[in-house]
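Excluded from the complex is one protein chain; the other protein chains are retained at their positions.
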Amino acid sequence: MNLQNLTQDKTYASVLLALASVTILIPFCNLIFPEDSALHFSAYSVSLIGKYLTFALLGLSLDMVWGYAGILVLGQGAFFALGGYAMGMYLMRQIGTRGVYGNAELPDFMVFLNWTELPWYWYGFENFGFSMLMVLLAPGLLAFVFGWLAFRSRVTGVYLSIITQALTYALLLAFFRNEMGFGGNNGLTDFKDILGFNIQSEAVRSVLLLMTGLSLIGALLLCRWIVNSKLGRVVTAIRDQESRVRFLGYRVELFKLWVFVFAAMLAGLAGALYVPQVGIINPSEFSPLNSLEIVIWVAVGGRGTLYGAIIGAVLVNYAKTVLTGLMPDAWLFCLGGAFILVTLLMPDGIVGLLRRRIKPKPTLNATGGQPA
Amino acid sequence: EDTIKVGVLHSLSGTMAISETTLKDTMLMLIDEQNKKGGLLGKKLEAVVVDPASNWPLFAEKARELITKDKVSAIFGCWTSVSRKSVLPVIEELNNILFYPVQYEGEESSKNVFYTGAAPNQQAIPAVDYLMNDLKVQRWVLAGTDYVYPRTTNKILEAYLKAKGVKPADIMINYTPFGHSDWQSIVADIKKFGSAGKKTAVVSTINGDANVPFYKELGNQGIKAEDIPVVAFSVGEEELSGMDTKPLVGHLAAWNYFMSVDTTKNAAFIQQWKDYIKNPKRVTNDPMEAHYIGFNMWVKAVEKAGTTDPDAVQKAIIGVEFPNLTGGTAKMLPNHHISKPVLIGEIQEDGQFATVWQTNKVVDGDAWSDFLPDSKPIIADWTAPINCGNYNTKTKKCSGQNY
Amino acid sequence: MLNISALQQYYGASHTLWDLDLRVPAGSCVCLMGRNGVGKTTLLKAIMGLLPVADGSIQFDGVELAKAKAESRAELGIGYVPQGREIFPLLTVEENLKTGLRAANKHGIKKIPDSIFEIFPVLKQMLKRRGGDLSGGQQQQLAIGRALVLNPRLLILDEPTEGIQPNIVSEIGDVIIRLNKSRGVPTPPPKPETGEIHQAIDRIHKELGVTVLLVEQKLPFARKVANQFCIMDRGRHVAVGAMDELADDMVKRYLTV
Amino acid sequence: MMISAASTPEGGASLPLTGEVDARHGPILYMEDVSVSFDGFRALNHLSLYIDDGELRCLIGPNGAGKTTLMDVITGKTKPDSGSVFFGQTIDLLELDEPAIAQAGICRKFQKPSVFDALTVFENLELALKTDKRTWPTLFHKLNGEQRDRIHDVLQTIALPAQQRQLAGALSHGQKQWLEIGMLLMQDPKVMLVDEPIAGMTHQEVERTAELLLSLQGKHSIVVVEHDMEFVRSIARKVTVLHEGSVLTEGTMDEVQNDPRVIQVYLGG
C-alpha cells in the first residue's frame, strides 16, 4: 500500500482506538464507579454519547452511498427512521398491560383513537428476533424497491437526490397520519423495557451504549473492508464515470443497488439503536431537513473517508448539544458560521485538514476539471 | 447551594420558536419578579435556559441535561404534545417536575407533570356549547392540523356532537399537514358545506403557521364571521399580532385568558410584561397566564413544603390556589390539572378579543375525557389512597405506572 | 511578443514546470514539442491564466500576465485552442462562437465574422446543433473557429490536429501558415478548389500576421507549419531553434521514449 | 466474404448468453442496414458492415461520418432506429445492454480517453480484468498470482509501470490514452473497438501502438478508427471508408487511397 493509505491507516487506527475506549470505558465507569466519583459517567452522558454514536453510524452509512458510490441521498433519514420504528414497535409491544388503558394488545394511542384491533403490520413485533430482522429488512426492502426502480431507469445526480428527498417527505406525511397506525405526530414513546430489562436502568443504558459502540466499530471495519475490496473500487469508478463502467461489463445498477441497500440497512440499525436510548421515535425523523443534516455531518467530517463521517457526526452533534445550552439565543449563528468556515477553510472537511497536517498530498480536483 | 435553579425548556429556534420564545421570556420575567420579592426560601432563583430547537428527541435530552447537569428543581416548558411526550419518561425517571402551559388533548396525567393549560373540557366542549346554544349552529366543520391534539379533540367533539343529536351528515372533518399553506380547495369546500341553509360553524384546531393562510383565504373567499364563524383553539393574541386582522374580525377563539379582560391584576401583568420586554406593543396570551399561574403555584408549594424536593412539592402543590388574571381562583386539582374559567371572544380589528361569553364559575380540568369510551371509566387522583394517574373505576386498578 | 522567464508551476506538491523560459517573437510560429506528460499543456494553461503560477513572469507585449486575471487575455488578443477541445457542450455551435464576442467587441467585432464559416463550412451547417453533439473532429474545428472570433494577435493551439480528417488537417496547416503570414514566405496563389477559404483568411489578416504558439506531436505537420521549435523535457526547456535546424538526433533524444 | 441473407442467423437472440460466440461460419460481427438518427439528422444511413474473426480492420472517414456512432451502436450505447447487429451467428446485440455486450466480449476504447481519475493506474487495470463481474463475487474478489502477473505485463506494455500507484487523474493526455489501451487488453475481448488510439502520442509511441495492434490481430478481431494515414497504412489490411453514415468503399489501403471519392471527401489532394 502506498503512503497515503498508510497515513489513512494511522488515522483509522486512532479513530478505532477512540471508539473502542469510549465503548468500553464509559459503560464500565458508569457501572463501577459510584455516582460522586470523578470517574463516574452520568446516565446523561451515557445516553448522550450513545446517541452520538448512533448518529455516527448513520453518517457512516451515508458516506458509503455518497462518499463512495457518489449517490447523494437526501433521504437517508428515512431508513434510519424505519429501523427506529421497527425497534419502537417492539418496545411498544413490550409495554403490554402497563399502558394507561391497560390494554394488552393495543398501544395507548390506538385505544384512545378507538381502534379495536391491532393492524396486521404490527404482528410479530412482540418478538425480539423478528423485530431485529425487520430493523434491517424494512429499510432494506424499501431501499431495494426504490433503488431497483431508480437505478434501473438510470436516474442519477440531482434527480436521484431529489426523489430520495421526495421519498422521505412522503413518508413523513404518511407517518403523520394517525390512520397509519404508528402514533401520528406523537410517534412511539413511553417505553418500559427491552428483553425484560428496565429500559431506564443504568445497566441497560450502558449495555445499549456498548452495543452501539460495538456496532459502530463493526460497521466501520466492514465498510472499510468493502471499500477496499474490488467492489469498493468499482463503486468509486461508478461515482466518477458511470457509463464507462458499463462498458467494462459491470452492471452498474446492481452495484449501486447493493451499496444503497447496504447503507439503508446500516441506517436502519442506527435507528434501532437510537430509539431505546432517546426514548422516542416520531415522524420528524423523516423530515427532509433531518436527512440534509446527515449530509452536513459527512461533509463537515470529510466525505469519502468513513471515519470522517464519524468525526463529523459526533462533532456537529456535540456542538449542537453544547451550544443549545450555552447560548440558546445565538447558537444558530455559531453553527451556521461554522458550516461556512468549514467549507471555505477545509475543502475536504475536518479529515482533510488532519490529513494535510500529516502529509501534504498532491491535490486532485475531484471533478477532474481545472483548478480555479 | 445558594440558588434554586429553574429549567426553562422552550424552543428558541425551529418551527415552534414562533410560539415558545415568548414563554421563555415570560419565565424569565416571573423569576426576575420573584427574586425582587426576595427569592424563595431565602435563596435566589436562577433560570437555566436551553434551546431544544423544535426537535422532539432533543427535548428529552435537554430535560435530562437540565435535571442531571444543572440540577434544576422544576422545569417549565414544552408546547406541542409530542415534546411533552418525549420529555415525560425522563421527568418520571428522574422524578422532577414539569409545568406544561398549553391546551392539549388530555388522556394523560403524570405524577411529575402539572398541566396548567386547558384540557378539552376546559376549551373545546364549552366552545361547542356556546356555538350550539347561542349561535344556534347546526352544521359543523371540524378542521384541524393532522396530529394528535386535533385528532383527539375532534374525536371528543364528534362524540359530544353526536350525543347532542347532530347527524353525521352535518359534521365535516378535515385534516391538513403542518404548515399547510394552500387552503383554496378546503375553504371552498367549507363554503359549500356551509351554504346548505343551516347555520354552520368551523371548529378549528389548526395549528400555528397554517392559520395565517387559512384566515387569509377565508377572507378572500368572502366567508364572514356572520355567515360561518370560525372558533379556534390555537389562535391567540400572539398569533393575531402576526396577521392582518381585518378579514378576521368577528371570528372566535376559546381560551381561559384574554389580554382584553379588564381586571386590575391583568392590567398589572400586562404592564409588567411590556416593561420587561421593553416593547409597548407586545401582547400577552393564554399560555403566558398558564405559566404565571403554574409558577406561582409552584412557589407557594415550595414555601408550604419548605423545600424544593420534588416529592414534597408534588404533595404540597395539590390544593394550592392562586388567583387567575381574569378573575376567579385557579386551584391545583388532585389530577394535576387546574380549574379555570372558560372565555369565548370575538376577534377585533386591533388583534384583541372581545369576550362574548364566559363560564360563570371556573371549570375543573378533566384528564380523561368522558366522551371517549375507553377513557370514560378512568380518573386521575394523585392523593391517597388512589395515588394514580389512570385509575380505572371499573376494574379498580391503576394501570401503567412504573414507580 | 510573448516572453516567459523563470516560470515555476506546481500541481499541489508536485513541481511541473521548472524555471522555464520561452520566447515567442512577434510574427513567428513556434512549435512546442516534447514527450507525453512533460508539461506542454500545463505551460499553455499557465499562459492562459487557467493554472496559477508559483513564480516567474509571463509578458505579452510588455504587459505582465503572470498574476493577471485569465479573462484579460482574450481582450489583449490571445486566442486559445485547448487540448481536448473544451467545447461548451450544451451551447449550440453558434452560441459557442458567440462567447468570444464580448472580448472581440473591443476590436469592433460585433457579430461572428463570416470568414470563420468560410474556413470551416461545417460549422455553418451545424450552427444550431449543440456543441457537445458534434463529432470529435467537428468539435476541433469549432474550437479553432471559436478562438478566431477573438481576432487574436497570438494564437495558442494545443494539438489542433488531433482527431481531424487528413484533408482538414492540411487545411488547418494552411490556415495557420496563412494566419502567420509574416513568416516571410510569399503566399502561394490560391488553389482553385480551396480558393474561397484562402481568400477569407487573407481578408482576416491583411495587415498583421498572427503570432502562433503551437503544441504538436506530429513531426511532419510541425515541420510544415512552424518556423521555430522549442523542445521541453521534464518541465524545462532543453532546445530551441529554427525549425529547419531540428535535427534527427534531437528528435530521438527528446521526443522518443 | 459477404454472407448471403439466407445464412443470417434467425432466432439466435433466444440462445443463452453463456454460450460461446459462434463465428464458425465467417464474420464475428454483422451489421446490416443500420440507421441511426438524432433529431432528424441521420448519423448512420443503412449501413452494413461485417468483421471477420481475428481480423484487423481500419475504419476511416471524414469527421462526422458516423464512426463513433457505429461503435456506440455495437456496444449498446445507442440503439439504432432500424437494422440488425449480430455478434457471431447467435447473439443479437440489439437485445443486450452495455454490460452484457461487454461481458460477451466486445470492448472499446473511447475517442476521448476515459479512465477513472480517482483510482490508481493499477486499480484501473484491475477493474478491467476479465473476471466474474457480479456484485458478490466482486466483493470477495482477490487477485491471484496469474492475474497479478497479467496486470504487470500490461503495465509494461503500456509503459506505465512507474506510475502504477499514481492516480489516473494526474496522468497526461497521452498517458491516459495508453492506460485506456491497457484496460482494453485486460479485458481480453473477442472484439476490440479502438477509437483514435494515437491522438496525442509521440511519433515513437505511435509506432509502438501499431506494433501492439498488429500483434493482437488473429487472437482478437480489432476495429480501429484513426485519422492518421501514416499510422493506418502501417497496420491496415482491409480499410473501410465511411461517409455520411454509410460505407463509401472498402478495400486495401492502396485501393482506398487511390479512390477519387475518398480523396475528395477525406484525404485531400
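Letters are used for the chains, namely A, B, C and D, taken in the order the chains are written, and counting of residues starts over at 1 for each.
The rule is simple: a residue touches a chain if its C-beta (ideal position, glycine included) is under 8 Å from a C-beta of that chain, and two chains touch if they have at least 3 such contacts.
Note that contacts and distances are computed from a predicted model.
Undergrad: When you check the chain that is not on display against UniProt, which of "Urea ABC transporter permease subunit UrtB", "Na+/H+ antiporter subunit D", "Cytochrome c oxidase subunit 1" or "Pyruvate synthase" does it turn out to be?
TA: "Urea ABC transporter permease subunit UrtB"
Undergrad: Could you tell me which displayed chains border the chain that was left out of the figure?
TA: Its contacts among the visible chains are A, B, C.
Undergrad: Based on the whole complex, identify which of A:55, A:68, A:90 or A:176 touches the chain you can't see.
TA: Once the missing chain is taken into account, the touching residue is A:176.
Undergrad: Which residue from C:25, C:89 or C:220 sits in contact with the chain not drawn here?
TA: Going through C:25, C:89 or C:220 one by one, C:89 is the residue touching the chain not shown.
Undergrad: Using the touch definition up top, pick the residue from B:94, B:312 or B:354 that touches the left-out chain.
TA: Hidden-chain contact among the options goes to B:354.
Undergrad: Hey, which of B:33, B:46 or B:189 is the one touching the hidden chain?
TA: Final answer for the missing-chain contact: B:189.
Undergrad: For the chain left off this view, which of A:19, A:65, A:87 or A:150 is in contact with it?
TA: Spelled out, the listed residue whose C-beta touches the missing chain is A:150.
Undergrad: For chain B, which residues reach the chain that was dropped from this view?
TA: 12-15, 17-18, 21-22, 135, 146, 174-177, 179-182, 184-186, 188-189, 195-197, 209, 212-213, 216-217, 219-222, 224-227, 229, 238-239, 241-247, 249-250, 346, 348-349, 354, 356
Undergrad: Using the touch rule from the top, list residues of chain A that touch the missing partner.
TA: Touch set of chain A with respect to the missing chain: 72, 146, 149-150, 153-156, 158-159, 162-163, 165-167, 169-170, 173-174, 176-177, 243, 288-289, 292, 295-296, 299-300, 303, 329-330, 332-333, 335-340, 342-344, 347, 365-367, 369-372.
Undergrad: Of the residues in chain C, which ones touch the absent chain?
TA: 45, 48-50, 69-75, 80, 82, 86-91, 95, 98-104, 130-133, 146, 150
By our rule, only the chains that are shown with their structure count from here on.
Undergrad: Which integer distance in Å separates the CA centroid of chain A from that of chain D?
TA: Comparing mean C-alpha positions, chain D is 45 Å from chain A.
Undergrad: At least two other chains touched by the same residue of chain A: list those residues.
TA: 362, 364
Undergrad: Could you list which residues of chain D touch at least two other chains?
TA: In chain D, residues 170 touch at least two other chains, as defined above.
Undergrad: Inside the complex, what are the residues of chain D that reach chain A?
TA: By the definition above, chain D touches chain A via 75, 77, 97-99, 102-103, 107-108, 110, 114, 116-120, 123, 126-128, 133-135, 138-141, 165, 167, 169-170, 183, 187.
Undergrad: Tell me, which parts of chain A touch chain B in their complex?
TA: For this pair, the touching residues of chain A are 42-44, 47-48, 51, 95, 97-103, 108-109, 111-114, 173, 176-178, 183-187, 189-192, 198, 200, 278-280, 282, 284, 320-321, 324-325, 328-329, 331-332.
Undergrad: So in the complex, the part of chain D that touches chain C is made up of which residues?
TA: 38, 41, 61-65, 67-68, 111-112, 159, 170-175, 196, 199-205, 208, 227-229, 265-269
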